[in-house]
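Only a part of the assembly is drawn; its chains keep their places, and the rest are absent.
Letters A and B mark the chains in the order given here, with residues in each chain numbered from 1 onward.
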Amino acid sequence: MFYHDRQLQYKVRVDKPDPVFARMLQQAIGGIEGEIRVCLQYLFQAWGNRGPEKYRNMLLETGTEEIGHIEMLATAVALNLEGAPTSMQEEFANDKVVGAIMGGMDPRHILSSGMAALAVDANGVPFNGSWVVGSGNIVADMYSNVAAEATGRTLATRLWHMTDDAGMKDFLSFLIARDTMHQNQWMAVIEENGGLRSMPVPNSFPQSEEVQGFNYAFVSTYIGSDTTEGGRWTQGPSLDGKGEFHVEKAAPLGGIPKLAPPVPGAFAQKEQMTPVDSLIGTVTSKIEGALSGSGGTSTTDS
Amino acid sequence: MFYHDRQLQYKVRVDKPDPVFARMLQQAIGGIEGEIRVCLQYLFQAWGNRGPEKYRNMLLETGTEEIGHIEMLATAVALNLEGAPTSMQEEFANDKVVGAIMGGMDPRHILSSGMAALAVDANGVPFNGSWVVGSGNIVADMYSNVAAEATGRTLATRLWHMTDDAGMKDFLSFLIARDTMHQNQWMAVIEENGGLRSMPVPNSFPQSEEVQGFNYAFVSTYIGSDTTEGGRWTQGPSLDGKGEFHVEKAAPLGGIPKLAPPVPGAFAQKEQMTPVDSLIGTVTSKIEGALSGSGGTSTTDS
C-alpha cells in the first residue's frame, strides 16, 4: 500500500511561464515514453512478479518513485500555464503573439482542464494502457524497462534543450539523472540473470525445438546485385554465445498458400463460390473432422 | 521499394483447424508484441535513419522479412478458421462443443472478416500505431527492438506450448528461431556502438548537466524499518562504468507546490476564487510578464 508527502521529490520552478512548453511537457506525462507508462509498468511488474522476491521489492520502490515524477511534471505544466491567454478576442487583428501562443498550446489546457495537466501526450492523445508491458519474464521485462528509460531520457534531454527557463532546465536535469540510474538499474538485473547469456529470451524454451539453421542467420531480402556490407551481425559468434552469425539470401520455403472456398454462412459474392451443393458437403465433413479431432486438412503446398 | 513472391517464407500447415487457436494467433499479428508492430517499427527506423548508412540498410532487410511473417500468421489464422461454425442454431440445447468453440472464437472472424485474419490482437483490440517506436537515437531504438523481440519470442513459445497441432508447432518453431536471431542482431548493433558504455542513452547529452548525486543512487521509497536486501543495483560500479551505485532514502527536496488561484476565464466555482477585482489585476500583470519575458513567477517553495 502507499503513502504520500505533500512536498515534491525535487524543486519545480518556472521562471517564465510558457504555455507552449506546457504542451511539450505533456509528452513526458502521457506519452508512450512518459512517466505514467513507466510508473504503471514497474508497479504492474511488481504486482505480478513470480520468482525471486527481491525483484518485486525493487520494482515497487522505483514504481513508487515514478508517481512522484508524474506529480512534478503535472506541477510544471500547471505553473507554465499561469498567465496563458483564455480569449482570442481581437487577437489576429491586434496581437499576433497571443494568437501564436494559443495556436501552439494544447487547447484542452484551457477548455477541458482549466490550466492544469491532462493524462495525454503532447498532441492530446490519451495515455493508453496497452503500453504497460509486463510479460512475466524478468529479462524481457528489464529490456522493456531499459527501452522505456532510454527513450524517456532522450525525451527529457530534448525538453531540456528546448527551453531556456533556468527553473525548468534544473528540474529536467533531475529527471535526466534519475533516468541514468534507472537504465543502469535494469541492466544490473539482467547482469544478475546472466547478462547477454540470458538470451535468447525466454531461456526456458529448449533451443533444440527451434528450426535449426535460421536462429543465427541474417536473412537478406535485398534484391540488388551488390552485396550487403554487413556488420557485427553477419559474422562471428552470436552475442548470446550460443551460435555463429551467417548470411542467408531470402528464399521461399513455404509454397503458395491455398485457402478453401468461402463457406455459405459467410455470404461472399456468388462469383467467389463453387457450386453450393458440393460445397456444403465439403464443409460439413470439415466441421466433423475439426470436432472429432480426426482427419485434418493440410491446405498448404510444401 | 518492395517486391513480392507468391510463396511463403516458410511452410504453414494446419493439421486440425482450431478457430480458438486462430484467435490466439491474432496476438502475434496485431498485438503490441506482434509482427505488424516490429515490421513497421524496423521500417520506420530505416526510413528515418540518420548516421551510418549501414544501419538503414540492415533495418530495411529485417523490416521486409517481417512483412512475410505477418503473411504467414494471417495464413495460419485463415487455415485454422476452416470448418469453424457460423451458426449457433440449437447449439446450447444440442451441442455444447459448438457453443464452446464459438464462445472462445473472435466473433469478428465470422462477422467482420468471413474467416480471415484481422489487424487486431487476441481480444480484438486493433493494432495501434503508437507502438511503432523510432526515436532517432540508434541505441534507444535497438533496446526497443530487443524488448519487442524478447516479448515477441515469449509470446511465440507460449503459442507453441498451447497447441498440439504438429503443423502449427513446426511453423512457430521457425518464428521462434527468427526471434532468436533478431534479439542477437539488435544487441550486435549495440556492441558496435559501445555496448554497455553506450549508456546512459543518449550519450550525446553532457552528464555534467545532470543533478549530481542522483544519477547512480537507488532511491528507496520503502517505509518499513527493515532494510532492503539490495542487489547488483545498490552497490558496486554502475553498469555503464561511469558511476558507483549507492542507496538513498527517499526524501522531499521540492517543497509544497503553490498554484495561483483560478483565472476568471476558466470558470471555476466562485468559492475557489479570491475577490475578482484584485484577481484581475494579478492576472493582468502575469500575462504582461509572460509576454514581455521580464519578471517571472517563482511559484514553488524551495
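In the analysis below, a contact is a pair of C-beta atoms (placed from the backbone, for glycine too) under 8 Å apart; a residue touches a chain by one contact, two chains touch by 3 or more.
What you see is a predicted model; the values in this text were computed from it and never measured.
Summary of assembly composition: all chains derive from one sequence, 2 are present in place, and the complete complex in the structure file consists of 6 copies.
The criterion applied here is as follows: only the chains that are shown with their structure count from here on.
Mean C-alpha position of subunit A lies 2 Å from that of subunit B.
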